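Missing here: one protein chain of the complex. Every other protein chain is in place.
And then chain A:
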């Protein structure tokens, strides 16, 4: 009830113009139509594409490579490594944001490091830079998501029967072929999970941006969730905010269903 009723209400709200206080007026689909003309929306959803790349695809690739390299190895103290690699997943998002805000600060460790190795000309205020703010945020996602994908893929690889690899080796296949022909196809399920989670995560990015940049400089790092928050609670235009929410939900659901479909089709 807590979920279903408000869900329908959001859809309902999205057809009105309402500042949260006075009487709402019916505007039909105008909130959705204005979407196409609002540069802030374009910016926010455009940023999400960059974040999807950095939250989703890069950790996916890195996780695959490292898991494949490590899969056949027995590593002493595996539990300890896993504890550390998975740590970003359990850390409070606010704390993660604060850590990285500090790292990117003009007098923070990243710039000190660059100066230390003689690359002083590369130093900048990373989160205050129009070009670099968004990729810098994306790097936080790479850092946080990578351990997750790697642990997920390692677990997946362990479930692949050893006989498959032995048979391949008897047939004289190289490690590269093993990876493409055995490891990768067997991890399809895990890849679907990782992609769905990281992509919807990217779409819904809020805490990180709210703490570090508030969407700035200018609108260089706004995300749909941040716009929704501002439209719903800061300068109420509740109808527009609801429309954003509906679009966001449809996208999340669509992506989840889409990825599952694609992965299932390949199974046949």
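Please note the rule applied: a contact is a pair of C-beta atoms (placed from the backbone, for glycine too) under 8 Å apart; a residue touches a chain by one contact, two chains touch by 3 or more; residues count from 1.
Methods note: contacts and distances are computed from a predicted model.
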{"item": "Missing subunit (named according to UniProt) among the choices \"Raffinose/stachyose/melibiose transport system permease protein\", \"Non-oxidative hydroxyarylic acid decarboxylases subunit D\", \"Deoxyribose-phosphate aldolase\" or \"Glutamyl-tRNA(Gln) amidotransferase subunit A\"", "value": "\"Raffinose/stachyose/melibiose transport system permease protein\""}
{"item": "Hidden-chain contact residue, picked from the options A:64, A:202 or A:238", "value": "A:238"}
{"item": "Touch criterion as defined above, residue of A:40, A:82 or A:124 at the omitted chain", "value": "A:82"}
{"item": "Chain A residues that touch the omitted chain in the full complex", "value": "1-7, 9-10, 13, 20, 66, 69-70, 72-73, 75, 79, 81-95, 98-103, 107-109, 143, 146-148, 150-152, 155, 193-194, 196-197, 200, 204, 206-207, 210-211, 224-225, 228-229, 232-233, 238, 241-242, 245-246, 248-249, 252-253, 256"}
